[in-house]
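Here the complex is missing a single protein chain, while all its other protein chains stay put.
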Amino acid sequence: MPDDNTPVASDDEVVAGDPSPGIDHEAPSLGELLPTPAGRSGLDPRAQAAALLDVEPVPGVAKPDAALVVDNVRKLFGGLKAVDVDHVEFQRGVITALIGPNGAGKTTLFNLLTGFDTPDTGTWQFDGKELGGVRAHKVARAGMVRTFQLTKALSKLTVMENMRLGATGQIGERFLAAHMPWRWRSQEAEVTTRAEGLLKRFKLDHMTDQFAGTLSGGQRKLLEMSRALMVAPDVIMLDEPMAGVNPALTQSLLEHVKSLRDEGMTVIFVEHDMDMVMDISDWVVVMAEGGIIAEGPPASIGENRQVVDAYLGAHHDEDLTDEEEDETSRPVALAVKDRPAGDTTAPAPDEFLLQASSVIAGYVPGVDILKGCNLELRDGEFIGIIGPNGAGKSTLLKSLFGLIPIRDGSVTLRGETITSAPAHKLVAMGVGYVPQINNVFPDLTVEENLQMGLYLGTHPFAERLDVVCTLFPLLGQRRKQSAGSLSGGERQMVAMGRAMMSDPSVLLLDEPSAGLSPALQDEVFVRCREINAAGVSIVMVEQNARRCLQVAHRGYVLDQGTNAYEGRGRDLLVDPKVIELYLGTLAKVD
Amino acid sequence: MRRTFTIAVTALLLSVLGIATASAQDETEGVQGSITTQDDEPVPEVVILIETPDGEVVGEAITGPDGQFQLGVPGPGDYQATLQAETLPEGLELRNPDRATLEFPVNSGQVRTLLFPLGDGSAVAGGSALWRTALQLFVEGLKFGLIIAMSAIGLSLIFGTTGLVNFAHGELVTLGALVVWGLNQALGIHLIPAVLIGVVIGAFAGAAQDRALWRPLRDRGTGLIAMLVISIGLSIFARYVFLYIFDGRARPYGQYAVQSAWNIGPVRITPKDLTVMVLSVVVLVAVGLLLQKTKIGRAMRAVAGNRDLAASSGIDVEKVIMYVWALGGALATLGGVAFGLAESVRWEMGFTLLLLMFAGVVLGGLGTAYGALVGSMIVGIFVQMSTLVVSPELKNVGALLVMIIILLVRPQGILGKKQRVG
Partner (left out) sequence: MDWSLIFTQALGAAVGLNAILFALAAMGLNIHFGYTGLLNFGQVGFIAVGAYGLAISVSTFGLSAWVGLLVGMSLGVILALVLGIPTLRLRADYLAIVTIAASEIIRFTLGSVAFRDISGGSSGLQQFAGEIRAVNPFPPGNYAIGPLTYTANQLFITIVGWSIVALFAFSTYSTMRSPWGRVLKSIREAEDAATSLGKSVYGFKLQSLVYGGLAAALGGIIVAIGVDSVSPQNYMTPITFFAYLALILGGTARVFGPILGSMIFWMLLSLTDTILRQAIGQGYIPSWLMTSTQVGQVRFMMVGLGLMLLMIFRPQGILGDRREMELDA
């Protein structure tokens, strides 16, 4: 599941030592480096792309020269439809982008097509060969190679060994031949030459003898891509090649991907960075809730209402009107503070309820995801944190809540220092937290989940249950059902209900709308506003930027682990700088 | 010279395994048993002939007025014992005449108990006898399963909450059994209060182990495989400490060691076994209620289910893990005492139980308490019932084979859920 918690190394050092990233044009071209498979000879990428101009942009449309044809591929995860694709074709020799909101099933589709996971039903052909049920390593040998969203560098092997591993048909990979170096030495030398060429091309040649574990996140992405090229594939499938890569390096990565196509390869990639999608892809396939909802040339995608809804949040130019809210809101059995619901002006700045200053944190030792983040929350306020994937939004929330250690900087709650305090202490101090994924105890019933929320026993259960059931009437009806059997939206209600049980004064929400249908997303946002109206201050991390900024008083925009912009929610909503950063070029065609 | 070399190498290797070769000279090996009628009347002056496999006579054991017999043997090895049927009083015969001669190995330091069940001859052979034996073995299997379950639940909970595959869990079982033995035999406390004190000590030992060793390792971010290897080291260390302090003898508890069996319907069972079974069920139900109904029990399940979410509900995860260890230690003590009552207290008793515990936990589905319970019962029953078909010395083999087969057919265990991939 794509989310922005992916631990990634910083690329600062790469950029510092390498002022002009890009392709080294003196390096041998891919054509020289890769043995040309039969299927690719004489392919003109321009003609292949041009052939797409006449293709009607509707889901499942046939392509003039399809390399990969997928039929009826379905995969259920415990009742949840992860992938449900009726028919889709991928044109040979072009770059096809696979986009869609978090939880749309893009990575799962990749896993299924490359044999890393088995679908419940479905068939797919690559160059006319049936690939359904073929094991992953044979898919790769057939010429369809994938990379991973979480890069899989072989840490304790050197960069060169990583590269050599990619070569196929190695004599020395047979056990007996391994003992006879004279049998494989010349092939090894060939492989090494090819690897050196690719490393030079990808500007990793100065790292040849370093352990791959010492590379930065961006360098690992480059290594993984060039390692995949060692297989000499016809189709290369890249899973979020840009995630967590420094913008300076992004451009060079883009050039690399384009050059793959220009030399006859079929590229399919999953990406969140819309700029990149618009810039380099010849065709875009959009997934949502497991299915293909649209496809077409990049320009047509921005105009497609369905896509914009799925991707940026439903009815993005309508407001969450008060009528709509009245319709859905229910009487809240709480002392509503003087500020009426829907008022989006910030309260008077008195002392901060929650304040984070210059927070530095990360998962892997030596790699900081947050590079000095600041956040201020006033009593009764509702703030939203948005930013592109990999900006460090969820990481910020987790470090506030003590789930990952803070390396530098401080966090205070009502003036008291709580930097890196354990989570259970924060709960006792009135902080509630709703994680993005795995946010319920699936084996427990709804009622037991709610009981867990009152673990510290600060309030009578019946009293809080009334309050929470008023907020989420559904929970009352489903009390005895096990939380694992609920739908995504219902689980989110359980998760928020659980956090509300302890009557928190601050609620931290990590992407509450992730993976929900647009209607359910709206329901969640309305509930959040109600909770806030009842006097609970909220910090919400969201990918649905528009809705988030509509319901929040103020917004923070994070980028690359630092604060990029902040301001009133509605101001940010129309700020071109923010739209540019977060939504990329897609916003302009919108 | 060649022979000396052979002996030297073998002795060195054996000493690695903690098999004291010196004890061969201690002449602690032997056989024992008692001959009683079906109504538990002792039968005196029955002769049992002990021979080596080559037919060399070791000696004759003769039952005393209490029906008991005892004889030393010259050292570890294979022996055979034959009950001289003509020395039985009129009207009594072996329940199974085919089992007049028993073949068995004697390990070093072991006093082998031989069973020659008598009957009136009426129930010999036929379907009903097989059925009776099966039922008898089933009940014994239930008892053994309950013992494994009590010991294994802690192992399963610890795995569930911390991910640790704890190879030193068997030593918690031994520790419990030995502590209670010490209180009972060395300090002269009656077994029942001794068990109660022992359970408290076992709980403390579990919690202390977590605080002193595992928690600091978790804080350091030690990997799970490294922790597994550390637990192997701890297991070896603790086992040899037990051997050092308590030596290699098998020791009985001061009370309830020898009892005559009751006939309950077709099943024969000693009062202590019945008590052990009833108490085990009571304890297991209590643990189930604890996990299901109490706050700390819910917290344990929550930590096992989702650590971060548990923390965000206000649960002090480290404290809960410590309680899990305490519970594991207490249950291991009970399991150890029950095992010690069923057989005897020995320094490596827990280690011998460890693989069966693993089998139970894996069969039931890793990390769930109920899975451990169900899996352990299956293992216990299977171990005992398999003696219907295979020779008793191979009963563990059958259980382990079944575990392997179930793992291959249903990797998530009987109660486990399929893991979502990717």
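Note that the chains are named A and B in the order they appear, and that numbering of residues resets to 1 at the start of each chain.
Note that a contact is a pair of C-beta atoms (placed from the backbone, for glycine too) under 8 Å apart; a residue touches a chain by one contact, two chains touch by 3 or more.
In this text, all values refer to a predicted model and were calculated from it rather than measured experimentally.
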Interface partners of the hidden chain - shown chains only, full complex considered: A, B
Contact residue for the chain not shown (choose from B:100, B:217 or B:342): B:217
Touch with the omitted chain, as defined above, among A:174, A:206, A:305 or A:577: A:174
Identified contact with the non-displayed chain, of A:76, A:136 or A:474: A:136
Absent-chain contact - pick from B:165, B:205, B:299 or B:353: B:165
Touch residues of subunit A, complete complex, unshown partner: 114, 116, 135-138, 140-141, 145-148, 152-157, 161, 164-166, 168, 170-175, 177-179, 181, 184, 188, 211, 213-214, 224, 227-228, 230-231, 364
Residues in subunit B touching the chain absent from view: 1-2, 5-6, 9-10, 12-20, 22-23, 53, 76-78, 103-105, 107, 165, 217, 222, 225-226, 229-230, 232-241, 243-244, 355, 358-359, 362, 390-391, 393-394, 396-397, 400-401, 403-404, 407-408, 411
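Just so we're on the same page, only the chains that are shown with their structure count from here on.
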Length of the line joining the C-alpha centres of subunit A and subunit B, rounded to whole Å: 51
Complex contacts: residues of subunit A adjacent to subunit B: 77-78, 107-108, 111, 116-117, 401-403, 422-424, 427-428, 432-435, 438-444, 448, 451-453, 455-457, 498-499, 502
Residues of subunit B defined as touching subunit A within the complex: 295, 298-299, 301-302, 305-306, 308-317, 420-422
